[in-house]
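A selection of the complex's chains, in situ.
Going by the order they are written in, the chains are A and B; count residues from 1 in each one.
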Amino acid sequence: MRRLAKVGLLTGALLLVAAPAYAQQDGPTLEALELNVLVVFLMVATVLVFIMHAGFAMLEAGMTRQKNAGNIVGKNLMTITLGIITYYAVGWALMYGTQVGGVVGTDMFFLRGGSYEPDALLEIDFAFQAMFAATAATIVSGAVAERMRFGAYLTVAVVMTAVIYPVVGAWTWGGGWLDQLGFVDFAGSTIVHLTGGVAGLVGAAALGARIGKFDAAGKPRAIPGHSMPLAALGVLLLFFGWFGFNGGSVLALDGQAIAGVLVTTALAASGGAVTAALLTRLTNGKYDVAMIGNGILAGLVGITAGADVLSNGAALLVGLVAGLLVTASVSFVDSIRIDDPVGAISVHGTCGVLGTLWVGLFHVDDGLFTGGGPALLGVQVVSVAAVIAWVALTSAILFGALKALGQLRADPDWELEGLDLHEHGVPGYPELVFGAGTPSTDTRPARELSADRTDGRTEA
Amino acid sequence: MKLITAIVKPTKLEAIKDALEAHGVAGLTVTDVRGYGRQRGHTEIYRGAQYTVEFVPKVKLELLADVLDVDGIVDAIVEHARTGEVGDGKVFVSDVDRVVRIRTGEEDRDAL
């Protein structure tokens, strides 16, 4: 029987079936209700962060060429799924298990054992945080797009979600040494985004540029993505999901904090769009839609560290600055001959730093510009440096090893003809490559087919 | 050397290619085109307004061949492209001075 019943019955009856111990212990008390509502709130946040992976998939597909469209979405499908399994098996344990020396957790592999009994909060917390881990990994996929081998990428996704990101998490959200220093990173400008951005930078550097990205003189050439509608859809899905990314990071049924975070998040994203639009209009005479998309994401990364401790004004401002910074950073990355097809390094790396330092400057209580002195800013700088060092080191080893094994970069002809064909056997858009209606399948003799339709046509 | 060009219904491409292969043709080149001819396009209604498509999707085959093979190839195409309905398309033959195979530099017959 599956029907909603009157609440009294329901709470009793169904809970007894589903989780007897739990139901007994909690009863229809305010505390029990609050806990249950908290789970619902985090369910909402979890699914919102989840859908960011569709956002990344669409953004990255839209901003790369059609010959690699199947490959890039394949990477996204694998990142979220492999990421969940890896984080379940290992990542959570390193991040939230009982710590050794404030550096790394040591128990709770497969969510078992350790300091927590499996319960509602552990489970929902895991679900929410697994989506974050996969986010850190998927950022890399944008920076290394269109030239990295699929198998190598899977390795990177596993190591990111098993080790690189969880260790950063252990130092910070897990209560490790940076947390003890007083590091403030609400939803992960540094912990998630900068981590992904740095790994992306190392990956892009190790891989080298796509064929044709730089001309003989080393001047960057634009390689526009194949579908602006998909890219825009990706940006909007990311923006949508970010409300859960930041909102859910309140991690408590605290309406005041949740509401505040949603507003600062919306304002910062909006600021990023506006300055990116105006700047490209002023410098090139045209509104660069792809850069507007990057501006929105830059604003979102910029607010992530301080969404709960910045005023609305400071939030709008960090968005406006992020929109400018990302535009400059994209050109800078080009100028040092790093090829980042979707701007992941600038959006997540550069603006991740911005967002983290911004907290040191504008924290409502402890910011340098809000009368809090330089202490917090100092902690933020140290933490950013520590995270960059760790991620750069480990990802250099990782990408270095893959390169040494000859497993990192796709063969040039794979790259020229498209990774779809060589890694997956079929193009992302087969009919654009091989002609519409493939296979052209009218192999039966004409008389077996009914006569070709002539309705609505006249013989001249 | 001759160039045989055929404009045919897209659904016939596979059958024609199979027939030509059986006929010993080693290569051909295909282009998606749109045709205007006796076979009129459609007039449809889309969101209440008239929608007239005057061009019909067709496929163009181009085939370099030795003069001696031309008639056989043309016949094979005509046979396998025909449905008997208006819009079956055209085959035409024109002259080619010189053909080079890029890979080897071979010319004319040897280039096919």
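As a working rule, a residue touches a chain if its C-beta (ideal position, glycine included) is under 8 Å from a C-beta of that chain, and two chains touch if they have at least 3 such contacts.
Bear in mind that the values here come from a model prediction, so they are computed numbers and not experimental data.
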So the whole complex, written with the displayed labels, is A x3, B x3
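Rule of thumb we're sticking to: only the chains that are shown with their structure count from here on.
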Between the Cα centroids of chain A and chain B the separation in whole angstrom comes to 49
List the residues on chain A that touch chain B in their complex, please.
435-437, 439-443, 446, 451-452, 454, 456-460
Parts of chain B lying in touch with chain A, wherever the complex brings them together:
9-15, 18, 30, 32, 38-44, 57, 59, 82-87
